[in-house]
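A single protein chain has been omitted from the complex, and every remaining protein chain is retained in its original position.
And now, chain A:
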Amino acid sequence: MKRTIFGNQLLPWLLLAPQLLITAVFFLWPAGQAIWQSFLREDAFGLKTSFVGLLNYRALFNDGDYVNALGVTLVFSVAVAALSMGLALLFALAVDRMLKTANMYTTLLVWPYAVAPAIAGILWWFIFNPTIGILPYLLDFVGYDWNHSLQSGDAMVLVVIAASWKQVSYNFLFFVAGLQSIPQSLREAAAIDGAGPVKRFFTITFPLLTPTTFFLLVVNVVYTMFDTFGVIDATTQGGPAQSTNILVYKVFKDGFLGLNLGSSAAQSVILMGIVIVLTIIQFRYIERRVQY
């Protein structure tokens, strides 16, 4: 809160107008539409629309494909968060030991942040291509027949690797910042008391990184739930047999390709609920950290 302010009454509205207008037209109105639509059902020819209450929602949870998409999203989020955060923490700990070369390594590790998810997908899709890809060629020597267009497990591994590859850089930067904010004196004191590097990590460094880890966990879940649309669309398109059909991809497929507007809208509303919960968790946590 500022003590000194300007007295104008009209000017602030003019300054806010562009933002509020765009928010109302492209955010609030469509969101309202989605909520309204989720209570409606169109007949097969789009001629008659009737109010059906919660029927669309009830249908979703009785729909095996939707329940499957929930499970797929959960597996995908947990796998990407674990893989990308684990690698990022390892790299951050290693960079933290470096004096002169820290900057060089950082530059060489962070650039994938700038690669679009769809492009990350295509890069790995190329590497894993069953006919000419290098990794299936190598896997063949150990007797594994890789084919992500037929094998559900292979497809999931492909999208998890592509999504994590891009996300490591982000997590890495936050872990480096987190490590730098741990007072050096704590670790020095432990070293003088005879604690080795492994013990210091588990009793001092890792506990003090908890806020960073928790923050990154939320951010990574949001990333895998929404920003990985491009990865999925460029590689597996939800297949084979729905094994990589995450919630966001299903909303798009049902709404645009299946033209099932009521169901797609209900799925949108559920996703909105999930984002709202995640955002509240994130903000609550940030507030707490500021006081702390």
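The rule is simple: a residue touches a chain if its C-beta (ideal position, glycine included) is under 8 Å from a C-beta of that chain, and two chains touch if they have at least 3 such contacts; residues count from 1.
Operating definition for what follows: contacts and distances are computed from a predicted model.
K.L.:
Between "sn-glycerol-3-phosphate transport system permease protein UgpE", "Septum formation-related domain-containing protein", "Cytochrome C oxidase subunit IV family protein" or "PqqD family protein", choose the name on the UniProt record of the chain that's been left out.
P.N.:
Missing chain, UniProt protein name: "sn-glycerol-3-phosphate transport system permease protein UgpE".
K.L.:
Quick one: which of A:F27, A:F61, A:Y144 or A:F206 touches the chain that's been left out?
P.N.:
Within the whole complex, the residue contacting the unshown chain is A:F27.
K.L.:
Name, in rising order, the residues on chain A that touch the hidden chain in the full complex.
P.N.:
Touch with the absent chain occurs at residues 2-6, 8-9, 11-13, 15-16, 18-20, 22-31, 33-34, 37, 87, 90-91, 93-99, 101, 105-120, 122-127, 131-134, 137, 165, 168-170, 173-174, 177, 184, 187-188, 191, 197, 200, 215, 219, 226, 229-230, 233-234, 248, 251-252, 255-256, 261, 264-265, 268, 271-272, 275-276, 279, 286.
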